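One structure below.
For this view, one protein chain was removed and the others were kept in their places.
In this document, chain identifiers A and B correspond to the written order of the chains, with residue numbering beginning at 1 in each.
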Amino acid sequence: MRAPQSDLLHSELPSIAADILARLRQRAPRVHCITNSVAQNFTANVLLAMGATPSMTISREEIAAFVGGADALLVNLGTFDAERRVAVDIAVKTASESRLPWVLDPVFVDRAPPRAAFAKELIGKGPAVVRLNAREFFALAGGEAKNATVAVYALEHKLTVALSGETDFVADGSRQASLANGHPWMARVTAMGCAGSALNAACLAVEKDAWRASVAVLLILGVAGEVAAANSKGPGSFAAAIIDALFNLDGVTLIQRAKVK
Amino acid sequence: MRAPQSDLLHSELPSIAADILARLRQRAPRVHCITNSVAQNFTANVLLAMGATPSMTISREEIAAFVGGADALLVNLGTFDAERRVAVDIAVKTASESRLPWVLDPVFVDRAPPRAAFAKELIGKGPAVVRLNAREFFALAGGEAKNATVAVYALEHKLTVALSGETDFVADGSRQASLANGHPWMARVTAMGCAGSALNAACLAVEKDAWRASVAVLLILGVAGEVAAANSKGPGSFAAAIIDALFNLDGVTLIQRAKVK
Partner (left out) sequence: MRAPQSDLLHSELPSIAADILARLRQRAPRVHCITNSVAQNFTANVLLAMGATPSMTISREEIAAFVGGADALLVNLGTFDAERRVAVDIAVKTASESRLPWVLDPVFVDRAPPRAAFAKELIGKGPAVVRLNAREFFALAGGEAKNATVAVYALEHKLTVALSGETDFVADGSRQASLANGHPWMARVTAMGCAGSALNAACLAVEKDAWRASVAVLLILGVAGEVAAANSKGPGSFAAAIIDALFNLDGVTLIQRAKVK
């Protein structure tokens, strides 16, 4: 059961998302993304469509300079090796020192134990948001991704969990929201989740409340997905159309279409 | 000259391809792809469009876990360095132990001798299929890619050779087929061949007869290319349209358009 205040907030979330969208375009934050090579191009184009500026180096010699000059950081574990582990360590340290918000996307931690172990370490280093799906949550938290479990995990680790699925679910220690926008073709385009995590980092740069920022991203991406699907013939044209839809999305459409529970 | 039985089989190949297409979508195999960073995104999207699930890590620390949990493996030599050689060695060893079928795509072996030497080693380790073009075949086999030479090579090495060209040619020790579908723009989109090899691996996961699986992939991709070209203005829109076409391809269209000789 939700308290009345929380109910009020839920009905306001679409407007809050529209406001965050406007700020994102106005402020054009720099987002440094440590992500896998599969996802880099699409992630960069999604950020550029929203007005943000991506950078993506993982070189140990310069990543501190890039992160230090950025407004937010994404750590995506889509590739996991010694080089990237070093890059992540430097990046997270730099983000902490610069009080930069960062998002952890523990891609495929359900597939390889060393990756899961590294993700657990990173959780202890203060990400503002963890974005993942049910299988990845299970590998990380050791329990099923039910709403109550997710909320407890968020509370214990003092972060926001953004759980993607048919219905997305976002929880921090005290608040939660279920979001029902989106389209099945979003799961047919590689890096859609990774790009969403990068966009989440971009939103953190313009909205300090990580829960609100995460809700906003899922609404923005979900509504853009619905608009894009109506203009596409399959997942190939959809991948381009969702970038167009993000670029053209206006606050009114976002508010009208948002499905918050 | 083909024996009557072989003639019968040739006329049945389009139906067989349609059946493999249906199984692919139903079983949604996991395909681990060791491929170059140029090809990763397009390859992943082609697999996702067909219902398969791609993974792409080359980290030596976790590639065994990924390959061990997959249904088929692609080894693409599009980038060749110490790190990838280690990844390939572990992946092929894991595939052998797990009796997983794998496809070798010896990209550009005609351009650099060390790459050709490594490809020759890999041929000895039991790939189900080798997919390549005429120049790559020459570098690997030391002879021109005439149908008879290709068939002999396939017989000697106990594998299926899928030779791409204006007319594709698929041979194992006892059977051969020439396939005339496709469109010139397929050569204008980077990673089209690499994605085809990944799709070949996916088909091996649902069809044990490697020759049939390879014929099916070439028919599926060639027909999708023809459909896509009719909906495109150039190679840019074509790259998206062929993913749409693969996603929407039905067995009837495949059978009607297939050109098997």
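Convention: a contact is a pair of C-beta atoms (placed from the backbone, for glycine too) under 8 Å apart; a residue touches a chain by one contact, two chains touch by 3 or more.
If you're wondering where the values come from, they're calculated on a predicted model, not measured in any experiment.
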Touching the absent chain in the whole complex: find that residue among B:Lys93, B:Lys146, B:Arg188 or B:Lys261. B:Arg188
Could you please point out the subunit B residues that touch the chain left off the display? 36-39, 41-42, 78-82, 108, 111-115, 187-191, 232-237, 239-240
Subunit A residues touching the omitted chain (full complex): 37, 40-41, 44-45, 48-49, 54-62, 65-66, 69, 231, 239-248
